[in-house]
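Have a look at this one.
Only a single protein chain was left out; the remaining protein chains are all shown in position.
Order of writing sets the chain letters: A and B. Residues in each chain are counted from 1.
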Amino acid sequence: MIAENQFIRGVKAHFQAIKAALAGRMAYRGDFLLSTIIMLMAEMFAPAITFLIYSNGASFPGWGIYEVLLIQSIFMMARGIAFPFFFGMVWNTLSRVREGTLDILLIKPLGLVHLIIMTAFDCNDIGKLFGGVLLFAISMKHLPFPGFMQWVQFLLLFILSLVMLFAFALIMSALAIVWVGNSRIFEMFSAVTSFSQYPLSIFSKPIQTFITVIIPLGLLGFFPASVLLGKYSPQITAAIVSSIFFLIASFWFFKKMVRQYTSTGG
Amino acid sequence: MIFLSSMGVIGKKIEFYKTVAFVTYKEWAAYRSHMAVSLFVGPVFFLVQYFIWHAVFTTRGSLGGFTLEQMVTYYGISSVISYLTFDFADWNLQMLIRTGKFATFLLRPVTHVYFALAQKIGHRILSFWMEFIPVYLIFIFAFGIRLVPRFPVWTVISILLSFILAFLVNYCIGISGFWLIRTNGLRQALHLFKDICAGVFIPLTFFPSPIQKILLFMPFQYITFVPTRVFIGSYELGGVSFSIPEIVGIQALMVLAMVLFVTILWKKGIKRFSGVGI
Partner (left out) sequence: MNKVIIRVKDLRKTYKTYKRGESFKDTVKSLFARQSINLDALKGISFEIEKGELLGFLGPNGAGKSTTLKILTGILYPTSGDVYAMGYVPWKDRKRYVTNIGAVFGQKSQLLWDIPPADAFYMNRSIYGIAQKTFKNTLNDMTDLLDVGDHIHRPTRQLSLGERMKCEFIMAMLHRPSIVFLDEPTIGLDILSREKIRQFILEMNKSGVTFILTTHDLSDIEHLAKRVIIVNHGDIVFDNSLDDLRRHTGNIKLIRLSSHDEIGDIQIRGVEVTENLSKYNVEMILDTTQTGLNEFVRQIGIQFRLSDLIIEEPPIEDMIKELYLDREAESKK
């Protein structure tokens, strides 16, 4: 009966799940449109502050307005990809644990992480991606166009920013398994990642070390932007290495929490 | 007039408030670890603000009428005040309407507004020592912000008024659930709008001056911006400045206006709810 191999089966199932989620969401088109716009507006918080600061004649020392907006647009784009495609796993886990339906995923023949992600596609957040791309384009228009190698480096760092978000999603899902019903983990996430949206240099030295070496939050916006701007910072290598460790740690944490769930039944 | 007609029976109501508030307190005490998240989130957000403004003010001495110290203090005060006045009456009411549980309130001899207000009181008392006190101490000792109001009595009055006002505004949003079915998007939109206009994200004096003038006549600034300014001890918006007793008086008038507005909206909503059937 099981003719296809595991991988193809997984991809097909994922595709089917996204289709189902889209169909479900379209049942409330009006609310969908409104939510998309709101999500986008809420995302504009940091750019709006930046704009107000510069329009009042002040600045982040050493940074032009479009350079700062570039950081923030990259942050938005990364979230714009992460949120619809895999970040929904956090909310999915949270509500499944609360309703006791996480069990249903455990009786399906695919990996748990995969199942949680594929049943969580959320197109509401696609607005973040559009907003991010738009802001990125506007900022780029006012900045010198980067060379080919800069683009390549940017792309690699951007992928790492998605890796970071994936690791965050895993950690948060794991927390959602043991910390039943606590939707405030999203607030913790926004608080932590608010460091990523501003030039690294505004923070004190200990914090700079923390967000490059310990949890490389700088990758979520600052580092990818800095290579496009030609502002290389020496901490970048440390951040890259650390992001890989962060990913491994998040997998380990997730596995541990799932193990705990399956030994207590939630 | 739900509120005015019941002035005479307020004595009996106190017992009711006490009971509902206490039950709510116990109910939420089970989730106190959720509340404790604020001890992390509040200071971290503040830390980022702290660095942003420290960096920005190296390029300018004053911004939007604020000095660096005032700016940092503004964020510190407004975030501790938000723990005292935070509200989710809108979410609660809409949930009751959507699930049909609201009907049970029509069968009981209490008006839901009072019930919801009592719940908020219970919830905020829990938050007072779970969120307010610890964050307040963190701000004073870790960040060295002067969190002492210039006019303590006026500040307390202003925060109490803001407590009621936040409740009334949210309750209005909740009442919209009588007309609309899926209101999550709308609710979020109104919240965002409310917070922007209240000065949660940035002091209102940063906005263009015509907008500041409009904000004077809307209820939102009285939720966050006004109590924060009263705490600091001076008030100015849209080129108009008021003394502290004046602005607190205006705030009280705004509360009365909202009471009137909620009463009217409530009557219409109930009619609609009963008309449609349970």
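One rule holds for everything that comes next: contacts are C-beta pairs under 8 Å (C-beta built on N, C-alpha and C of every residue); 3 or more make two chains touch, one makes a residue touch a chain.
Remember, it's a predicted structure, so these values are computed and weren't measured experimentally.
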Residue of A:Leu33, A:Ile104 or A:Ile159 touching the missing chain in the full complex: A:Ile104
Can you tell me which of A:Ala20, A:Leu33 or A:Val180 touches the chain that was removed from the display? A:Ala20
Against the chain that's been left off, what residues of chain A make contact? List them. 1-4, 9, 12-13, 15-17, 19-20, 23-25, 27-28, 99-101, 103-104, 106-111, 115, 259, 262-265
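We take it that only the chains that are shown with their structure count from here on.
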In whole angstrom, what separates the CA-based centres of chain A and chain B? 30
Partner chain B, residues of chain A touching it in the complex: 28, 31-35, 37-38, 41-42, 45, 48-49, 52-53, 56-61, 179, 181-182, 184-185, 187-188, 191-192, 194-195, 198-199, 201-204, 207
Contact set on chain B toward chain A in their complex: 31, 33-34, 37, 40-41, 44-45, 47-48, 51-52, 54-60, 63-64, 182-186, 188-189, 192, 201-202, 206
